[in-house]
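With one protein chain withheld, the remaining protein chains of the complex are depicted in position.
A and B label the chains in the order they appear, each numbered from 1.
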Amino acid sequence: MADFIDYLFGIDDSWFSYLVAALVAAVLILHVVAVGALLFIWMERKISGRIQDRLGPTRVGGKFGWLQTLADGIKLIAKEDITPDLADRFLFKIAPYIGLAASYAAFIALPFADGVVGQHLNTAVFFVLAVLGLEVFSVILAGYASGSKWSLFGAMREAAQVVSYEVPLGMCVVVPVMICGTMNLTTIANMQSGFFTNWLVFNDPFTFLTAIIYFTCATAGVNRAPFDLAEAESELVAGFHTEYSGLRWSLFFMAEYSSMFIVSALASILFFGGPHGPIPIADILGLLPTENLGSGSAQAFNENADGFFAAMNVQVMIARVLGVGNLILKGVIGVTLMMWIRWSFPRLRIDQVMTMCLKYCVPLAAIGFIGATAWQYLDLPTGNALVDAPRYEHHEMWTDGLSKNESDVEAEAEAVESVEEVQTPHANDKVTDASSVTVKTVPVSVEKGGDQ
Amino acid sequence: MLLIGTVSVSWYLAVGAVLFVLGAVCMATKRNLLGVLMGVELVLNGANMNFIAFGSKVLRPEGSLGLDGQLIALFVIVLAAAEAAVALAIALNFYNNHNTVDVDRANELNG
Partner (left out) sequence: MDLIAVAWPYWHQFFFVLFAATAIGFGFGVLLSKNVVRMAFYLVLSLGSTAGLFFLAGAEFVGAMQLMIYVGGTMVLLIFGVMLTAQKDFINMDTHTQDWILATIVGGSLLMVLLFGAFGSEDWKTPQDITDAEVQATKEATPLGLALTGIRVDTLGESTDAVAEGKSGYLMPFIIVSIHLLVVLIGAAYMARTKKLSHATDDKSSRAKLMLFKMEHEEEQLEEEQYVVTHRAKSALNPLDSENED
């Protein structure tokens, strides 16, 4: 992007183009957060209405009331920004922004499609989880700073809940990371290209279990019903945001809805193929010919303007748009599922929430982890092997350039061989391990493709 | 001055040193048990900064500690988390038994 602007202006390494590129990316992600929240709140109203045999909003903005949220937003902005007398003013005012910043920052590493990502991180899974975990701070600060008992109670409950649910959540996320041998979300998504049988959720029964546990823990992690004790209306008025009004209050909601979307999108990338649809339309239509992408890949896209134009060909753009559409669709489905759950199940008590986490989710996640490991280790057939579906080679666009280039790999292999010659039996074991592991992690496509 | 030069390891070390000293002073001056704990966290963080700086191949392609720096930083972080858990348990116990978190009043074993 920056290089493209450089190219447009005929300049090199300018501060201006970096700034513009960063701003464009930031504004795009901001739209996902803000427009997403608008859409989700409207959806929530409609869905809850339908589930309770009502109509939901019908008037504002035509037939389906789809402008209702916008109207509400304008109302909220116009409202007075109240700070209670007992509040710790500074923390009270800053708390909503922290929550929004945390869930916004998690989008940095979330790939919407191959090459459509804010910042390509090698440890993207980890980063997203870590940043999402920061959201609980806004709740704790809001609860403490409000100077109200309801808020404090709500915040304490949420803190206990989120911290405990991070454990099974992390254990579930480790399973796809282990199967794919990388924490890079783009690579994980690309390894699930092809027909839907190749999605990790169908990899083996244990990943299926893990996907379900992940979704449960993610629902708890973003404080959605039936785990929304932090804002239990019947006991705590509105929980941690009891004392908030106007824009600050709506910021909490934007943060909640965007983190719902993030965990759903993460679920879709980790287990449900991410930007790859159930049927690989782009592959079948030949939109992603491997040979074209070899040099004009996203790596080159970032390196120079020529690469940018090479990668800008229409077919690739269409494939990317398809990918983004797929991912967003899957994310929205996940969010809808959360809403469905919210309006179907009664709220749990705090002890039930803790029991659920410690007595059910953690052991089940552990079983899933151990089972999936054993499945990989014993080399049992995956879902894709059972169905006779053609498997399309995935295109490691980003990762090609980022993983070691060929000469490095060769040098490494030589090094491995040379060390293998050392005749200590113990060392021999180790090094054979090393070579097998490195082979497994770098060119995974080769190994998996051979299964067919 | 810094903005027109290139950042070297020394500047990272300097930041680490400042954090370390801030943490040490925090440990020395705070009367709140939890404040002392926060000082410890700052100190560990300052030390970690040194490991990262020396282990960074970005800052020093030649002569860097390489992976060792990052790995030791990882261990420091893990141990710091363990330390915080135990220290918090001690703090809660102290509060239960003495009804205060003022470290100056933790002098019962004084002869």
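Note that a contact is a pair of C-beta atoms (placed from the backbone, for glycine too) under 8 Å apart; a residue touches a chain by one contact, two chains touch by 3 or more.
Keep in mind that what you see is a predicted model, and the values were worked out from it rather than measured.
Per the touch definition above, the residue from A:E44, A:E166, A:D228 or A:E243 contacting the chain not shown is A:E166.
Panel shows chain A; residues 9, 11-16, 18, 88, 90-91, 121-123, 126-127, 129-131, 133-134, 136-137, 140-141, 144-145, 152, 156, 159, 162-163, 166, 182-183, 401-404, 411-412, 415-416, 418-419, 422, 424, 426-427, 430-431, 433-434, 437-438, 441 of it touch the chain omitted from the view. In the full complex, chain B makes contact with the omitted chain through residues 2-26, 28-35, 37-39, 41-42, 45, 48-49, 52-53, 55-63, 66-67, 69-71, 73-75, 77-82, 84-86, 88-93, 95-96, 100-102.
Just so it is clear, only the chains that are shown with their structure count from here on.
Note on chain placement: the centre of chain A and the centre of chain B lie 31 Å apart, centres being C-alpha means.
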